[in-house]
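Remarks on the structure that follows.
Every protein chain except one is present and positioned as in the full complex.
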């Protein structure tokens, strides 16, 4: 299965703030499909997870290292719009954006394209709370914010 | 695993139309959880599927029978908000609402509660296109609309 | 989704020991299928989990209560043979057998039938180690063995 990191960039959005951007690819397995012949919708959220997970890794802070420091990012809200179906053995391009203007939680936006980036298949977002080991809501920790803001400025 | 149908009702919404309502239950399996100890978020969409699937069955038109007549309801958009976590062996109450004012597609709303119905765990919706065997967008067929409208009025 | 417990029995095997037997049912969801139109094979192991989980519950020791007492039953080996395919909306009969002659670990055997019990769809087994909170191999605890042996004799 071909899942590889294509690099992290940041793009200036029209509303004048920096947005971290990351691209990775993933291949659709047989188990991802359903009897209609296409990918079962819930699996797109597993790809969104791969998108943000690989973004964290590329920033030098794998999500496992955030957890080992005692911080967790449980999901509070998810959304996805499906534009066109994907099917078995398709290679998908997962584009993940992180809005660095973080207050209480974090929001990631995702777009899933055909491998060549030309056709949008799905788009959505996930919102995450930040909690400590005792499940208390906390602000994202400084070590996390520092890396995010540094990379948002780096372009 | 305890998944049983609790009956179909319809409730008058504040905006003065009828809403079909259906309740069913489901039990969280070990495989539904993740290393945080709670249910992995994408699995809520599998429960939403169970909710609308059991509503169709209770209306006398199992989704499989809709497909065998040549109509399909692929998802065009999904959304979920997570209020409180659920964990292994919890019995969940899945409440499914169908807005009978159907034009091109269908929209289902869902609420997932603790078994006693007292605590809201998650809420969301799914939007569906209606297509024929050739994947062409069509209006929901008359046999489907007739049953939905009849049940929406039945209260 | 219809998943209900049909009761626990015990049957005398030909090799002269008692075998705990339990039956439950489950319905195939759309997400369980793959593009071939049938259930994706890995999902049978989720039903095996439901089978042994409901057996534990019916014995009065839900698996969650075993864990809360500090014992865990991780899988050491699994096997499944597929005789005939199952598809969307099928109601399946899950028959779970537990061999009460337990030494170090536990072994469950499963058979999955059509709802009427007439056609065997799949059969397999799962083997489990027993470990404590520190992941050390231990013998299954006395409270668990007592209940299993009592029910194995009860026929």
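A, B and C label the chains in the order they appear, each numbered from 1.
Here, contacts are C-beta pairs under 8 Å (C-beta built on N, C-alpha and C of every residue); 3 or more make two chains touch, one makes a residue touch a chain.
Model, not experiment: these values are computed from the prediction.
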Residue among B:40, B:72 or B:125 that touches the chain left out of view: B:40
Full-complex contact with the absent chain, from C:80, C:102, C:120 or C:138: C:80
Where the unshown chain meets chain B, residue by residue: 30-31, 33-38, 40, 42, 87-88
Chain A, residues in touch with the chain not shown (by the definition above): 1-5, 24, 26-27, 29-31, 46, 49-50, 53-54, 62-64, 88-89
For chain C, residues in touch with the removed chain: 36, 38, 41-43, 45-46, 72, 74-82, 85
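Criterion: only the chains that are shown with their structure count from here on.
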Innermost chain by mean C-alpha position: B
Distance from chain B to chain A - Cα centre to Cα centre, in angstrom: 27
Residues of chain B whose C-beta touches two or more other chains: 46
